[in-house]
Every structure is written in structure tokens, then in C-alpha cells.
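Only a part of the assembly is drawn; its chains keep their places, and the rest are absent.
Going in written order, the chains are labelled A and B, and every chain counts its residues from 1.
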Amino acid sequence: MCRWLAYSGSPILLDELLYKPRHSLIDQSLHARLGVETTNGDGFGVGWYAVDGGPPVLFRGTGPAWSDPNLRELASTVSSPLFLAHIRASTGTPVQQTNCHPFRHGRWLWMHNGAIRDFSRVKRDLVLAVNPELYPNIAGSTDSEVMFHLALTFGLQDDPVAAVERMVGFVESVGQQHGVQHPVQMTVAMTDGERMWVFRYSSEHESRSLYFSTAVSTLRAMYPDNENLRRVSDETRIVVSEPLVELVGAWQPVPESSYGVIQKGADRLGTFRPSLP
Amino acid sequence: MCRWLAYSGSPILLDELLYKPRHSLIDQSLHARLGVETTNGDGFGVGWYAVDGGPPVLFRGTGPAWSDPNLRELASTVSSPLFLAHIRASTGTPVQQTNCHPFRHGRWLWMHNGAIRDFSRVKRDLVLAVNPELYPNIAGSTDSEVMFHLALTFGLQDDPVAAVERMVGFVESVGQQHGVQHPVQMTVAMTDGERMWVFRYSSEHESRSLYFSTAVSTLRAMYPDNENLRRVSDETRIVVSEPLVELVGAWQPVPESSYGVIQKGADRLGTFRPSLP
């Protein structure tokens, strides 16, 4: 399994979330607390949008995040209002850059924690359903990248939530045809550079942990003396597999079988309902 | 494009062919003379059968062969009567271990120099034709590995030459459907640990270079004082993309559109005729 972090808000150095918090994402690469695996050392990735716009940029490596000098350098110089970061614990597919998250399509980024169960059994049927024009873009061998391309096939760019619901419905249906119990386990974050969507779902309704940060205005009221909270904008939101710091009231679990939309104005939580494409 | 070397004969240290000759395979990784590219630095691989039998063993790396300390160590200790070695110059697919040759299926090894032209355009149709039971074994993203799995699908283990002819015929036919001129360019070596097959073919009949070593008995008669030639058995045969040493009469070009079988008893050359599966 993996751990991930998605950030949207005032531009900050990657450093502030990847390295500085007590239980930062880099710390989680060595000692995850809430994951199935304590070690997430099978590669990592960061995808960010620059402060002055432009397409998302990827930096992905195959070694453990904790010992990568380039990641540390970049984290101290790259500032971004919107980024995804991921540390990988392979569920069987090889450790190679094309299997590192986030995955990218145009302005879109996608990352995933979890698995399609018995993936090698169902992979062919899933890949066949990918739009043939998108097919050549599948560069690696993970379930996560196939999920992304299925969601793109099913309309991600037009109706993001419905497309992910169709993707999951389809994977569950193919899984059932192959006798797979509980085909899908996932937390997902995706973004087009403007809005961000997060999903928490599993066929067995026991999904991997996922937390979002309490609204900054609420936190400021709770902690009037906290300087970090004064610096960030009201719109700032962090979504993480595991809380980064222990601060009472700072983290809310994303409810089972639900999705969130982080956007200008009020964010939104909804129920996630897989459907057939 | 790439360079490769296939050896069958008296067990020798890998070292003797990978490092020691003046224009060894490792030297070719830095300065190929007859290839489309002079540098073959996008990964490498060796697959060998141990002297005491057993399944083939793979050692494949993503860095350049010339600077890999582990390859040098192993080459000085691994002795084998039958091995394939490959240095890669990517034609576009990523540099990752799952894209390094040789590829393996059970007791079979396969390696390739060349390309399926416009591979990303035809890949989906080719992959769909792979036996669904073999499909999950495709670990990387190269044309070469797809060619291997198509040949396996078309009966490689029963009738090796015919299966490769069907594979090429099929790739040419799919290529033509997509308007690809000259779909196939290849030199291939494959083996089941007993016999070895080599192929030289391209749709345009201008195939990459390929040479086999002259029969040892002939060479001994030509060079009665050469000590290296006295040490090796009569059955020894080397097939290479480029000659390893300059020794007049030592290397014969594999003819255009042909295949060779290296086996106990007399080796055999035949005409390669693509067919439809």
C-alpha cells in the first residue's frame, strides 16, 4: 500500500509538508502508522503546478523518498499552490519510474493508495476497455495507472466524480466475473490544476485511512496563537493518508464511501456510488 | 537499436566474451561501429544456463553496462555453456529493468535488436493477439517483449522457426493495416537451454548486422598457433551483432532473411519466410 498527501492553498514550499512536520510524508515512508505496511520505500513522486501556471511538473524516483537528495533539494526551492505527493509500497508490480505516482494526462494528475485485487487476473479485460487512443499512454504496469485511464475513458474530464464511479463500477463488475471478492480498495486524489477531488472507497467498505484538514478559519479560532495557521489562506486544505502532526481537532476522517471536492468557495463532501459505465 | 551476443559451447567465464576481446560487447556499449547508434547505454542484461543445469538465470541492469561493477564481478565468476548478453539503446520506451533483454519464459530466453516501427500505433492490436494466459507475463513496455509473447502464442515451444515466422507475418500484417511501411526490423536470438536459434530479417530486407563465428575446426586449421582456439570445443559457436575481434576469416555474416540453428551435431542455416498465423 502507499501513503499520499494532496495540498491546495496558499503557495508553499514542498518542504513545509514533505519534510518539516513531525510525522511528515517522508517520515511516513520509514514508519507509517496506519498503513498495511510500515515501510513505503518502493519509489515516490511529486506532481505540482507552478505559481505562475503552466502544465503540471513531475518528479518521480525509484528509490526510497527518505534518502533521495534531489527530492530534498527540490522541496526546498519549489513553491506551489497545488501539489500531490506519493510514497509507494508496491503490491507486486515492479519498482520503476513508470509505476510511480502521480500519473499525468494533459493537465490532470492522479494518485492512488490501495489495489485492484487479483490484478493480473483481470488486467487484460480492464486494459481492453481503455479507449484505444489512450491505450498507448499507459507507460507502466500498475493497477493505479489502469484505473486512471479507465476513468479518463469514462469521462473524467467532463464529469470527474461520475467517471470515477463508473471506473469503480466497471472494475467491480469485471472482478466479479473473475470470481474476485472485494475487487477495489482505494483512496485517490486527482486534480486538473484548479480543483482537487479525493475519494475513499473499497468494495468491502473498509477503506484505507484518509484525513482532511479542518477549515483554517475553524483552526485559527481553536488555536489563536499558532503562527503557522496565521500565515496560510482560508482556502488552504490538506488531504493525507495519515495526519502529519498531532493537533487536536486538526484532522477529520474522510467518511467511508465518499468523495470530496476542494475548490474555490465552499468545499464539498458527497457519497461515492459506483455505477456501470 | 542494440547490440547482442549469443554463446554456445564449452563452458566459459562470461568475462571472456563480455570484457576481454578488443571490441567486446562492453566496448560496443560505448562505441558500436555497425549500429544505428554508437552508444548502447540504456540498460543491459545477461541470461545464462549454469554448468550443472537448472533454469536460466537473469542479471539485468538499467545503467550502462560499461560502468556496472556487479556485471564485472559476475562476469569473473559465472561460467556457462550457453548464454545471451544484450546492451540496449532504447528506441523510445523507458529505461527500466522490465524493458531489458533477455526476456524469459520458463526455460526460454529471447533477445532482440531492432524495432517494430510505429509501435505505439500497433501495440494494442498486437497485445490483443497474445494468448490471454500469457498476457499477465508481459512485464515491460517494449516491442521486443511483445514479439516474444506473440511467438509463444504462435507455438514457439513446439515449432520455433515457424512460430517466429508467424509472429513476423502477423506484425507485418497488422502494421500494413495501420499504414506502417516496413513494420519489422530484427535480429533475434532465442534458446531453450539446449538449442539456440538466431534470426536476421527486416521488412525492407536491409536488416541489422549479424555475424556467426566460423566453425572452430576450420579456424584451428587456419590458425594452428592460436591458443584460444585450442581450448574451445568443436561445437563452440558465437553469434554477435558485431565481430568481437579482428581475425580474418573468423566471422561470417548471417545472410539477409535467414535463420540459424545452433545445436548438437551440425548447425543449420535456413531461409526466413514470414507467414500468417
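Annotations
By definition in this document, a residue touches a chain if its C-beta (ideal position, glycine included) is under 8 Å from a C-beta of that chain, and two chains touch if they have at least 3 such contacts.
Quantities reported herein were computed from a predicted structural model and do not represent experimental measurements.
Copy number for the full complex in this structure file, with 2 chains shown: 4.
The criterion applied here is as follows: only the chains that are shown with their structure count from here on.
Centroids built from CA atoms put subunit B at 41 Å from subunit A.
Interface residues of subunit A facing subunit B in the complex, by the touch rule stated above, are 94, 96-98, 120-121, 123-124, 127-128, 132, 135-136, 139-141.
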